[in-house]
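Removed: one protein chain of the complex. Kept in place: all other protein chains.
Let's turn to chain A:
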Amino acid sequence: MNPPRIFSSSVFSVFVLTVLLPVLYIFFVPIWEGQLSNVFDSRHISLAVNSIRLAAGTTFASLIIGLSVSMLLAKTDIRGSKVLLPLFILPILIPPHIHAIVWNQVSSSVNKIIPFDIHNLGGAVFVLTLAYYPFIVLLTISGLNSIDKSTEESSLLIHGKWKTLYRITSPLVFPHIFSGAVFVFIFSIIDFGVPDILRVNVWPIEIFIQFSAFYNEKAAIILSLPMAAITGMLVILQKFCMKNRTYIQVSGGIAKNIRYPLGKWHIPLFLFCVILILFSSIIPIFILGINAGHPSNYFRALSSSASQIGFTFLISIISSFFIVLTGFSISYIIERSKGILAHVMESGTFILLAVPAITMGISLIKIWNRPTADIIYSSFLIIILGHTARFLPFAVLPLCSSIKQLNPGMEEAASIAGSRWLKIMYRIVLPLSAPALLVSFFVVFILSFGEMGATLLLIPPGMETISIKIYNLMHYGAHELVNALSLILIALIFGLFGLFLYIFNKIDKSDDTSY
């Protein structure tokens, strides 16, 4: 059922302002102004190599860890898989720059006893892997759960388990694994916070230097182009590979897959899982707790940062509402109207994944920093726009999958029965999309809550988020407050995750919800 023209036009206008303008600015203004060749020099080759090595290394390590974990949880009889799965998701809830803060401190403490220096490319790969391998776990398990059990059973009747895994299971789950690998590669190559804390010189750092240190905005934007081109192509390839498959299963957890017995390997592999959980979430939290020092530091951190915590909550809630509303409208147009508008919106939204946070920040400054738009640029609205331009794809992905699963016949039947489009949306589409809306809201909220790259550039004077406060405290060497505040941030995110799971289980009783 085609959405009304007024709805499509309004959504497209919002899409132009929030997505298309910054993206077009990044891709076309440098070409338009013809200054491409003056920016690049031989030094950039080593920066590019560093960035690619960082992203490739993180992707490779995440694939090894993520695939091992997914296979163990979904395809073997390992004990406690239902408890282990949420524990493997926890690292994704800790912002990567907090992982970096923790391991930076560990490195300086143990460096005298054992040679453990985190301030190099290997160190950055280590930290980013611990932060991002859950992407591979989540997507691979979703892929494994979506496989028709009977296909594997038929193969097992003729071939052994290894041949079945290699010839049947692997090809079927490949799009999900590839998709996870693309996500990890993109997030690693565009990451600014971790290399900045670990003092590793990579491409996004050079973009930041050009903007902040040399005030050369054009150079910063032009330097973003090669990276945006590579990541943009990967996003397109990933979309092509995934076709209409769903990305993540939320409530199903680990479905009743065919499981292979581990036998004598049970204990060592269980220990492998425990060690991995320890390194990726328990040890970081423990170290933050130890280094935060006296309990009074938590009160000091809370009392000196109460306004920042409140502001971050407010900004994240407003951003999430706006992004989910926009994302839902865009997803509906993508799925229900197959015209050129839908294609433009789909491509534009997913290209956002390819743009580094710093570049997006610069682009938004260039677009909105003018007297006529001062009401946006000098207020919190610019941060909302920044979050939208960064996190819209994370709302559109689950919402598109959800709307795709709704039978358009229901809407058509209601329309024939005389219901208006708005009533159909309110009474049919929105209630049926409620779980996906909740997932999108939560994902966007968590991402907004810990966002640093774009906010650092966009935040108006007199305003501050928790992440920016942690970044400032770190610069001024207030380590105990940094640890205390990071732990408070993690506690808030974990608490919200618990609340989300509780609400989600209340509203969604189905066994297999996939987005």
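Rule of thumb we're sticking to: a residue touches a chain if its C-beta (ideal position, glycine included) is under 8 Å from a C-beta of that chain, and two chains touch if they have at least 3 such contacts; residues count from 1.
Following the convention adopted for this analysis, contacts and distances are computed from a predicted model.
The subunit not displayed here is recorded in UniProt as "Chromate resistance exported protein", chosen from "Chromate resistance exported protein", "Pyruvate:ferredoxin oxidoreductase (PFOR) subunit delta", "Extracellular solute-binding protein" or "Succinate dehydrogenase/fumarate reductase iron-sulfur subunit".
The chain that is not drawn here is touched, among residues A:I6, A:A213 or A:I340, by A:A213. The chain that is not drawn here is touched, among residues A:S304, A:S347 or A:S419, by A:S304. The chain not displayed touches chain A at residues 201, 205, 208-209, 211-215, 297, 300, 303-304, 456-457, 469, 472-473, 475-478, 480-481.
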